[in-house]
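Heads up, the thing below is written out as structure tokens.
Note that this complex is displayed minus one protein chain, with the remaining chains in position.
The block that comes next holds chain A.
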Amino acid sequence: MDPHIPADLDRHLTADARRWLADAVTRIGQDPTAVRAVFPAAGRHCGRGKLIDGWTVADAARARLLTALPLRGAALAAEIIALYRHGDAAEQRAVLLSLALLEDTDPAFAHLGLPLVHEALRANDTHLIAAAAGPYAARHLDHDGYRQAVLKCVFCDIPLNRIAGLAERADRELARMLAGFAHERVVAGRDVPEDIWPVVRAHPGLLEATGLPAETQSPVPERRAAAARALAAYSLAASAGAA
């Protein structure tokens, strides 16, 4: 998690909200089961406005509540998983965003939150998918799982800059999948999200290995046009990469 979030959060809270949050943190410290009531209530007490990209005020307030839990390892994971499983979409999102922070606070938490990442990546709610594709997923997903997560985000029009770890984890196989995705979009006469091109371009030859370039000769006008647009965007990514 961005280390600025806690400071930003305090700036965004009213005096009442700050008091409510401090009191909630104290109560959780005394009795961890108190989190079950204050965690859902954080949105209405602290506000739901945007804090920074990908985080609302409520997300950050909920993250603070979770890190206040006086539990460790499996006991911490059990409480977090139950909050997720009984949570609405906003609560689930906050849990997903907090996973990396929980691991930073308690190394014994480790990979115990990973089942929640897998569950969220199977969802159709793009807020959950984007929240799941954070630094915790980048640390713990295996290669197949990470590639599928990226592909799912692309498929759901989630910008790739929201996915953690792409610079380190993008590999040739992921680039091949993205090139195949681009080909499929072009054959449908549709646009390709431009942020995939730098990843594909990093592995020369992959785009050429698909049938996408040949689509510029398609008898179907919309396929020809989509292919021309895709190839133009691809070369633009190439020259940007060279610069």
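The working rule: a contact is a pair of C-beta atoms (placed from the backbone, for glycine too) under 8 Å apart; a residue touches a chain by one contact, two chains touch by 3 or more; residues count from 1.
Heads up, the rule we're going with is that contacts and distances are computed from a predicted model.
Visitor: UniProt name of the unshown chain, from "Integral membrane protein", "Mannosyltransferase", "TatD family hydrolase" or "ABC transporter permease"?
Guide: The chain we cannot see is recorded in UniProt as "TatD family hydrolase".
Visitor: Among the options A:His45, A:Arg64, A:Lys152 or A:Arg201, which residue touches the chain absent from this view?
Guide: Of these options, the touching residue for the absent chain is A:Lys152.
Visitor: Which residue, A:Asp8, A:Asp106, A:Asp171 or A:Glu184, contacts the hidden chain when the whole complex is considered?
Guide: Selected residue, touching the omitted chain: A:Glu184.
Visitor: Please output the residues of chain A touching the missing chain, sorted low to high.
Guide: Here the touching residues of chain A are 85, 118-119, 122-124, 144-145, 148, 151-152, 155, 177, 180-181, 183-184, 187-190, 211, 220.
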